[in-house]
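Our next item is chain A:
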Amino acid sequence: MTFQEISESLQKKFGEAVLLVKADAAVDPFIVVAPQSICDIALFLRDDKAMQIDSLSCLSGVDRKGTLEVVYHLASMTLKHKLVLKVSVPTDRPEVPSIESVWKTANWHEREAYDLFGVMFTGHPDLRRILLPYDWEGYPLRKDYEVPEFYNGMRVPY
Partner candidate 1 sequence: MIETHHSQPATSRGTTLRTEEMIVNMGPQHPSTHGVLRLELVVDGEIVVDVIPHLGYLHRCFEKHAEQMSNYQQVVPYVDRMDYVSSMGNEFSYVVAAEKLLKIQVPERVEYIRVIMAELQRIASHQIAIGTYGIDIGAFTPFLLLFKDRERILDLFEEVCGARLLYNYFWIGGLSHDLPPGWVEKAKAFCEYLKPNIVELNGLLTYNKIFISRTANVGVLPKQVAINYACSGPMLRGSGVDWDLRRDDPYSVYHKIDWDVCVGRGEVGTVGDCWDRNIVRVHEMEQSLRIIEQALAQLPEGDVKAALPKRIMPVASEAYGRTEAPRGELGFYIISDGTGSPYRIKARGPSFVNLSVVTEISRGAMIADLVAILGSTDIVLGEVDR
Partner candidate 2 sequence: MDQFLQSIFGDSILTQLLLGVLPLVFVLVYALVTLYSEMKIAAHIQDRLAYMRTGWHGVLQPFADMLKLLQKEDIIPTAADKLLFILAPYVVFIGTYAAFAVLPFSSAYAGSSLDLGLFYIIAVSAVVVVGILMAGWASNNKWSLFGAIRSASQIISYEIPAALAVLAVVMITGTMNMNEITKFQAGGIQNWLIFGGPLPLGHKLFLLPVMIVLALIYYVCSMAEVNRTPFDIPEAESELVQGYNTEYTGMKFAIFYLAEYANLFVVSAIAVVLFFGGWSSPFGSFMSGPIWDLFWFTFKGMLLVFVNVWLRWTLPRLRVDQLMYVSWKVLVPFALVCVVLVGAIMVL
């Protein structure tokens, strides 16, 4: 399926939840959807006969200064089409429903996005830090992050 067809069927099925279809992007086209419906969309994409998007390649957090984005790179191994989904939430209330129940692989990706960006994935079974120590403070990949002077008595800056 082409991007055009996918976006049309998503718009038909979910209507209001599809916020923006950016088909004329310079490189990869993408679709922005409402955060609260990402779970339903994901489930539809995975189980629909025409979509069969069985694989979540990558899940990334992005800090857009004021809003946090979560970007889903999806691919179908049977039909060989790809799709980029995005959700956007304000930085002060970064709550996105977890899609761990749809694609298990999202578990660690979401933990990573939580760890580095502070995106709260609601419904995630085990939302702990994954890369940084459990007692680390702050979300280092946010653009306004300040490196702490000391961690556990060890000096952090050079």
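Note that in this section a residue touches a chain if its C-beta (ideal position, glycine included) is under 8 Å from a C-beta of that chain, and two chains touch if they have at least 3 such contacts; residues count from 1.
The candidate set was assembled so that all candidates are chains of the complex that A comes from, given by their letters.
All of these numbers come straight from a predicted model, not from anything done at the bench.
K.L.:
Pick the candidate that touches chain A in this complex from 1 or 2.
P.N.:
1
K.L.:
Along chain A, where are the residues that touch candidate 1 in the complex?
P.N.:
For this pair, the touching residues of chain A are 25-28, 30, 54-58, 60-63, 71, 73, 75, 77, 80, 84, 101, 103-105, 107-108, 112, 116, 129-133, 140-141.
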